[in-house]
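A single protein chain has been omitted from the complex, and every remaining protein chain is retained in its original position.
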Amino acid sequence: MERKKTYIEDIDRGIYDIKNEFTYKYKADKGLTPEIVKEISKEKNEPKWMTDFRLKSLEIYNSMPIPTWGPDLSDLNIEDIVTYIRPDAEMKHSWDDVPEEIKKTFELLGLPQAERESLAGVGAQYDSEVVYHNIRKELVDQGVVYMDMETALIEYEDIVREYFMTLVPPTAHKFAALHGAVWSGGSFVYVPEGVDVDIPLQSYFRLNAPGAGQFEHTLIIVEKGSRLHFIEGCSAPKYKVNNLHAGCVELFVKENATLRYSTIENWSKNMYNLNTKRAVVDKNGTIEWVSGSFGSKVSMLYPMSILKGEGARSEFTGITFASQGQHLDTGTKVVHAAPYTTSTVNSKSISKDGGYAFYRGLLKVAPNAYGCKSTVSCESLMLDNKSKSDTLPIIELNNDNIDIGHEAKIGRISDEAIFYLMSRGISEEEAKAMIVRGFVEPITKELPLEYAVELNNLINIELEGTIG
Amino acid sequence: MARELLNIKGLKVNIDDKEILKGLDLNINKGEIHIIMGPNGSGKSTLAYTLMGHPKYEITDGTIEFDGELINEMKADERAKKGIFLSFQYPEEIPGVTVEDFLRTAKTSVTGKMQGIMAFKKLLKEKMDLLEMKEEYASRYLNLGFSGGEKKKNEILQMSILEPKLAILDETDSGLDVDAIRIVAEGVKRIKDESRSILVITHYNKLLDYLEPDYIHILLDGKIVKTGGMELAKEIDEEGYENIKLRYSHI
Partner (left out) sequence: MITWKRIKLENFSFPKIYDYKKEFIRLEEELPLGIRLDKIYDTVDKTKINWLNTSEGNGLGKEFISFVNEFYNSGVSLYLERNSLIEKPIVVEFNMDKENPTVVDKNIIVAEPNSQATIVFDYSTDEGVEAFHNGFTEIHAGENSSLTIIKVQRMNDISQNFDTNIAYVKGEGKVNWITAELGSQISGSNFTTFLDEVASESNLSSIYLGDGHRKMDLSYSMIHKGPRSISNIESRGALMDNAKKVFRGNLDFKRGSRLAKGGEEEYVLLLDPTVKSDSIPALLCEEDDVQGEHAASAGQINENQLFYLMSRGLSEREAKKLIIEGAFRPVIDRIPLEELKQIIDSEIERRLVNA
C-alpha cells in the first residue's frame, strides 16, 4: 500500500485518498465498441436479452448528445475511461475471505466495523465488481434478498427482467444509455410483502483504478406494506486522470411500503459523478431520500420521485458542500402523478473556496393530481466571495386544486449570530463551525450515528483553515 | 484584593462613523448593582455592545478596564472568558444547535475544563428548575421559536451556568409579564455576591422593585449626566424622560 498525496492540493482527505496497488484480472480496452460490450456481457455469462439490451443501449448512447445545460463536461473523455475493470477477486461472503488489499481499504473506511455494530447487511463494491455481500440470517429467513446484481440476474432473472431499467430507460439521457451498455455490479434488494427490515442495509462503492468508470446498478423492490432503510456510501482516491461514475438506482416502492434511501457521497475531486436515481411510489407508499454530496469534481445528481399512486409521499433532505474546484449541480425532481400525493423538499448547500453549488429542482403536478401538497425549501450558505451558489427550482402546475409553497434563501453566516456565540466565550472559529453544523443538522439527524459523525468530521475538515 | 471591577474613562464610541457615546465614565465595584436608565437613543445598548466587544462598535477614545486589565481591544470570546456576560435585548436564533450542546461548549470554553455530559446535564437541570423552565428547552434549538419571555429566561439561564463576574442586562425586563420578571430578578440576585456585580440597562424600572441597586445612573446623549440612588428612578417614573432631559441636558 502506498500513500500518495502528490495530487492533493487542498485538504487532506485522509483515509479516502489511500489507493492500493492491485492486479487486475481483466481490463477492457479504452473506449467503447459493440465488441467490448459483448465481451463484458460474455465475461459475465449473461442471458441473451441482457446482451441485446446492452447493445441497444450502446446504440442509443452513440446517438445522443452530451447535455450542455449543466456543468461543463468537455473535460470528460469517455474514450479514455476504461469502462470495465474487474478486480482479481471472486464474490465473498465471509469478510475473512476478501483479499487483504481490498479488505485493508474497506477496513480503513470503517466498513466491517459498521456491519458488526449496526447494519443488517453489507455489500461492498470495488471498482466494477461486488466483492462482498452479506446479510443477516433472520432476514434471509423472512425472504429478504440482498445480493449483487450479477448473481441476481442469474438467480432472480424474471424479477430483474421485469424491472431492470424500466424506471430509468437508456433513453433518459446519454449517461443512462452508457450505463445500460456497460453496467456492472451494484446491489439487488427484494423485500417481500409485510416485512419490516428494522436495521439498515448498506452498500459501499469504491473506485480504485485510475481512469476507471463505475457503473453499478442498484435495484430495490419493496413490496406492499414493507419497510427498508438502505444506505449507500461512495468514495475513491484521487488520481490525475478523470474518473467517471454513472451509476443507476431504481427504487420500486409498492402500496403502503416505506423506503428510505440514504447516500453519503465523498468521491475524490477528479470524479465526474453523473448518477441517475429514480423511485416510483404506489398508493400510500413513501420514499425518503437523504442525500449528502461532498466529493467529486462535477456532480449532476437529481434523485427523482414519481408519486404514481394516490396518497403517495416523498421527502427529500439534501446537503451539498462545494469546495475548491468543485461544481456540484444537485437537486431533486418530484412528479405528482396521482391525487392527494404530498412532497417535501428540504435542500441546503454550502459553497466555499471557489466551489460552485447549484440547486436545480423540478416540481411537476399532473392535471389529475388534485388535492396534492408540496413544500420546497432551499437554503444556501456562502462562506466567502470566491464561491458561487445558484438556485433554480422549476415549478410546473397543471391543475388548480393544490397547495404549493416554495421558499429559497441565500446569504452568509450572520455577524450577529457569531457575536452572540462569541459573547458566551466560544471562539470565532468554533462559532462559525457550530453555525454550519447547525445549518446541516436537519440532514445529520436523519443519518445513522456513524454517518452523522463522518459528516461532521467532513465539515470540520472542510472548514479548517478557511475560518478566521 | 482590589474592589474595583469595571472602570470606564472618557469612552467615545462610533457606529458607522456616527458618535453615539460621547465621553462616558463609569465605575463598578465588586458586589455592586448598578442601573443605567435613559430614553431611547441615549446610547444604552451601545454601551452594552461595546462592553461585550461587538466589532461594529468602534472605540475612538477612552479606556475600559476590567478586573485591572485594559480590554479595549479584546474580542468577545476573550471578554466572556474574563467574566463579562451580556444578556441580549434581542437574542439571536441559531438553528440546529441545541441549548444544551451550546451551553456545554460555552462552559468548557469559559472555564477551560471539559464538562462531563452527565454532570453537565445535572447542572443544567438544576438551573432550569430554578428558573421554572421546562426540561425540553435543553434539547430545543437555541432561541428558535422561543417567545420573547422564553428568550429572556434563556439568557438568564446562560448567565447562571457561566457564572460571570459582571452581568450586563440589556433591557432584560422588556416584554416580560410580572411572573417572568420575578423569576428573572431572582435569577439575577442568586448570581450576585461579594465578588460579582450586575449592570442593568433599562428604559423602565420594572426590575428595580426586585433588585436593590447601589447606584442609579441617567444616560443622556452618550454621557452619564446624573448618578444617585433609588430616588432618581422615582424622579424618572413621576416626571418622564422629557422633563429629565430638560433638567439635565445642560450637563
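As written, the chains take the letters A and B, and residue 1 is the first residue of each chain.
One rule holds in what follows: a contact is a pair of C-beta atoms (placed from the backbone, for glycine too) under 8 Å apart; a residue touches a chain by one contact, two chains touch by 3 or more.
None of the values given here were measured: they were computed from a predicted structure.
Within the entire complex, contacts from the absent chain reach the displayed chains A.
Which of A:T51, A:Q324, A:N399 or A:N456 touches the hidden chain is settled by the complete complex: it is A:N399. Of the listed positions A:L55, A:I159 or A:I410, the one in contact with the omitted chain in the full complex is A:I410. Set against the missing chain, the residues A:E59, A:E193, A:E310 or A:D390 yield one that touches it, A:D390. In the full complex, subunit A contacts the hidden chain through residues 367, 370, 378, 380, 382-385, 387-412.
As a working rule, only the chains that are shown with their structure count from here on.
The distance from the centre of subunit A to the centre of subunit B, each centre being the mean of the chain's C-alpha atoms, comes to 49 Å. Within the complex, the subunit B residues that touch subunit A are 52-56, 75-77, 79-81, 85-86, 88, 91-92, 94-97, 102-103, 105-106, 109-110, 141, 158, 162.
Subunit A contributes residues 414-417, 419-428, 430-431, 434-435, 437-442 to its touches with subunit B in the complex.
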